[in-house]
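Removed: one protein chain of the complex. Kept in place: all other protein chains.
Right after this comes subunit A.
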């Protein structure tokens, strides 16, 4: 945990060279993975064609890259980053490496409303497929995510917020939501549930600029805000009395950071469905790579982008030409990791 002081006039910071190095390396890796991802499609492109298509307006691949492949790749990277950042915040507040936006009710809440929407609208969904699928689903997901978080928060609040109570209430609420979702899938029409299943696995298929924009906007607003809150987040890892003694206004600080985490996870889920494990694993991977005491926020976000993009690449190539939803791959990779975490915490 080596840090160097950085002082300019009256301003001063502590910088972790290792954290910065990991973050920058991650960004390079992310760009590379995105480029590899953009090669794949109806017509496979070479890496130079991808790069030419991205930066050269006159390139023959320009249209395909800009309209189809770049937005999809960006959605993956941004959604991964948002989920990871959300996870990093929640793990710090809950003081628990097993915490993630799932326990805040965001992803499970979104799943319930989306499945209800798809199953409930039936043929209407197909009828106005463009509009309802394109705008209605993300809107439903956002709504469900926020409702889910509000339910968890409301039940967990008792004259203040306790990390452990939040986790326990979150797990309970998630179980209820998950079962409501399964019930809806059981009573729904087969074609409708089929459509719903793809969404609730978490998929980047067919994502365009309309998915990039909201996630990018959320990140643009919330990343600076959460970085400003880093110091509070750092203090919040201590016992409540210690935090209060240090002059941190605990409940407002906690509530603001949780709100940021909820919004990040909800927007990400609205864009790509509930992609599993990215929010759980990325902060812990970043923490180990950067060798810091708590999940480093920016570094976690970059790791989240890398993980999601890599998983999408695997999802599209392993059973080519069949493309799996990215959420299936993250779940398959994430499950052993979760077992490892639980195993370690038992020892």
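One rule holds for everything that comes next: contacts are C-beta pairs under 8 Å (C-beta built on N, C-alpha and C of every residue); 3 or more make two chains touch, one makes a residue touch a chain; residues count from 1.
Rule of thumb we're sticking to: contacts and distances are computed from a predicted model.
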| item | value |
| --- | --- |
| Omitted chain, identified by the protein name its UniProt record gives, among "Response regulator", "NADH-quinone oxidoreductase subunit N", "ABC transporter ATP-binding protein" or "Ferric reductase-like transmembrane domain-containing protein" | "ABC transporter ATP-binding protein" |
| Among A:248, A:315 or A:331, residue touching the chain not depicted | A:248 |
| Residues in subunit A touching the chain absent from view | 1, 3, 5-7, 10-14, 95, 228, 231, 234-235, 237-239, 241-242, 244-249, 293-294 |
